[in-house]
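Note that this complex is displayed minus one protein chain, with the remaining chains in position.
As written, the chains take the letters A and B, and residue 1 is the first residue of each chain.
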Amino acid sequence: MSLAPLPHAPAARAGFVRGFLSVPSAAIALAVFVAMSAAAFLAPWIAPQDPYDLMQVDIMDNLLRPGERAWSGMTHWLGTDGQGRDMLSAMLYGLRISLIVGILSGLIALAIGTLVGLVAAFRGGWVDAVLMRIVDLQLSFPTILVALILLVILGRGVDKIIIALVVVQWAYFARTVRGVALVESARDYVEAARGLRLGSLRILFLHVLPNCLPTMLVVATIQMAQAISLEATLSFLGVGLPPTRPSLGLLIANGFNYLQSGRWWISVLPGVVLLVLIVSVNVLGDRMRDVLNPHLGR
Amino acid sequence: MLEFILRRVAQAVLVLFVMTLLVFFGVHVIGNPVYIFASSECTRECLNDIIANLGLDRPIWEQYWLFLGNLLQGDLGRSFTHGVPAMSLIWQRFPATLELATAALVLALAAGLPLGLYAGLRPDSPVSKAIMGFSMLGFSVPIFWIGLILILTFSVRLGWLPAIGRGQLVEVLGVRVSFLTLDGLRHLAMPSFTLSLIMMSMVIRLTRAGMREVLHTDYIRFARANGIRESRVIGVHAMKNILIPVVTVLGMEFASVIAFAVVTESIFSWPGVGKMLIDAIAVLDRPLIVAYLIFVVVMFVTLNLLVDILYSVLDPRVRVGGRTR
Partner (left out) sequence: MIRLGLALLAAAFLAAAPAAAQTVLTIGVRSEAASLDPHWTQLSADLQVQEHIFEHLVDLDPASQPVPGLAVSWQPLDATTWEFRLRPGVTWHDGAPFTADDVIFSFDRLAAGIAGAPASPAFTLAKGGKRWVKIDDLTVHVLTNGPYPTVAEDLAMVPIVAAHVARGVTPSVDFNSGKAAVGTGPFMFEEFSPGNRISVVRNPNWWGGDPGWDRVVFRPVGQDAARLAALLNGDVDIIDYPPTVDLPQLEANPDFRVSTIPSDRLIYVILGNKSREPFVTDNAGNVLFPSPLRDWRVRKAMSLAIDRNAIRDRIMGGASEPTRNIVPPGFFGYVDDLQPDAFNPDEARRLLAAAGYPDGFRVTFQGPNDRYINDARIVETIAQMWTRVGIRTEVDTMPRNIFFSELIRGGPETFPGFDMPKFSVALTGWGTVAGEATYTVSGILETYNAATGGGNGNFGRYSNVLIDALSIRAKQTIDRTERLALLQQATRLGMEDYAFIPIHFQVNKWAMKASLEHTPRTNERTLAWEVRRVR
């Protein structure tokens, strides 16, 4: 689904924040997202344990129930996993990885996609045709399959999964930005700027780009939710992240093996966190779309 | 017209060629399948025998050349593990995937349309809010997680549904399908629901949005004002306008549903092509991985080609400029 270009409406932006928060679900989602991001990025300071430091993890403390005390005397409020990692800490660090992967891949894809979209829109002609053919081609393949094969070839690692996610995402941005840029460049102010003989790069970055931002923000938010979910799915399929640095998705996948024996906390807790994260991002994206363009439905 | 089609076909062939390059060389960078098949007692000599048997002793470009030559004759090579032509394996298993994806599509429409209609008609009722909340969840939940929870609930705790595999098959018009037997349906229930969730959410949202837009249009107001029954207004006049975007989007999504079946199939041990791919990756069955990918590429390129040609027939402007969507 591609988004139609948004109208150029500076007046709407003034009341953006107020309008955005006027719906309680959006306000809650924003609060949740901010809180989760803060917790994730403060993980090294607020987590009770560093789950990557093997000195702090003891196999003898594995599979403790939430609230149980370890040999060391430490209380694991959310229990421990099969290796003896504190679940609260593992989830904070996992959230961190999921967010880093989602945000970084989104930003890089955004940068690449914006560049390609702007170039296509501004140069037009065969450059536009070729670039858009590539975008079409990319979009015609299912993301999960492309990412899966890429990761099989690339191997494991945070950098690798970010590369794979960028590859499957950039085309969305490119197409959206091109659409918006085409509309914008036809507008009076761009014509006026051209009349003033401003350099085309300057027009591009000072005038066209800022007007693409709202649309890109919406696309970026939705893509971030997609990226986080996709990363979890790929980790579940056994490609993507190394098991020693588990993201939320990997924690869920690892924990599933313990579900039947009643150790629900290893899989269910990260599952809930992941769900809350993705839902809040999606709600934010929805609301943003509504505020920025009330006529746009999904 | 003819020139346009020829140009598009030429482009499709070029794309196919580029994809064979990417896929073939991509798959050949990973690991070495020989060490999967050799037993621990295998000496250097025996390893060399296996390498020669698999044709891996030739330089990679020569292997590619052979592959391309065979591809032109419709032969995608032989699976290392199965020892049978890769295409025959794909054809054997593709019906299962197609059945799963179709079942998911039907489910998405059957549940999504009425829910979306209701939410569109009464946007402020609590039920509608719940429906929209559900659709938001459907978008957000990673499908592997839902699949696992379903297995735990319905097959382990309650014992209502089988957890794995495809049920009893019956032959209809030469194709073996499972949705006509009770056993088959019970096996189909959980995987197809899991796979349908994203589509279902999409249908709900599209229907709701379409409904709300349509209700404000003049002709519906006009129809209402003329005293046409409400059910007819919605059932005939509104539906027509809602179904078009729904069908368009689902048509575009269907291919990616087939791809997402990779996840569903590996959870529910569904004997389709997706699970075959995952298994093939685990043992580095290169010909099978390559064959599956080429199969998918051909499928998508052909679909796109058809869409392009169809568009151009419907809208002659497309032929002049680039394609716009």
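Keep in mind that, in the parts below, contacts are C-beta pairs under 8 Å (C-beta built on N, C-alpha and C of every residue); 3 or more make two chains touch, one makes a residue touch a chain.
These numbers were taken from a predicted model, which means no experiment stands behind them.
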Among B:F80, B:F260 or B:F300, the residue in touch with the chain that has been omitted: B:F80
Touching residue (missing chain; options B:L21, B:C46, B:I244 or B:V298): B:C46
Chain A, residues in touch with the chain not shown (by the definition above): 54-55, 57-60, 62-63, 82-84, 155-156, 238, 242-244, 256-263
Hidden partner interface residues of chain B, rising order: 30-46, 48-50, 53-55, 78-85, 89, 92-93, 96, 148, 151-152, 155-156, 159, 162-166, 168, 170, 172, 180-184, 266-269, 271-272, 275-276, 278-279, 282-284
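Just so we're on the same page, only the chains that are shown with their structure count from here on.
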Intercentroid distance (Cα basis), chain B paired with chain A, Å: 24
Interfacial residue positions of chain A with respect to chain B in the complex: 1-2, 128-129, 132-133, 136-137, 140-145, 148-149, 152-153, 225, 229, 232-233, 236-237, 249, 252-253, 256, 259-260, 267, 271, 274-275, 278-279, 282-283, 286, 297-298
Sites on chain B touched by chain A in the complex: 11, 15, 23, 26-27, 29-30, 136-137, 139-145, 148, 152, 156, 205-206, 208-210, 212-213, 249, 255-256, 258-260, 262-263, 266, 278, 281, 293, 296-297, 300-301, 303-304, 322-323, 325
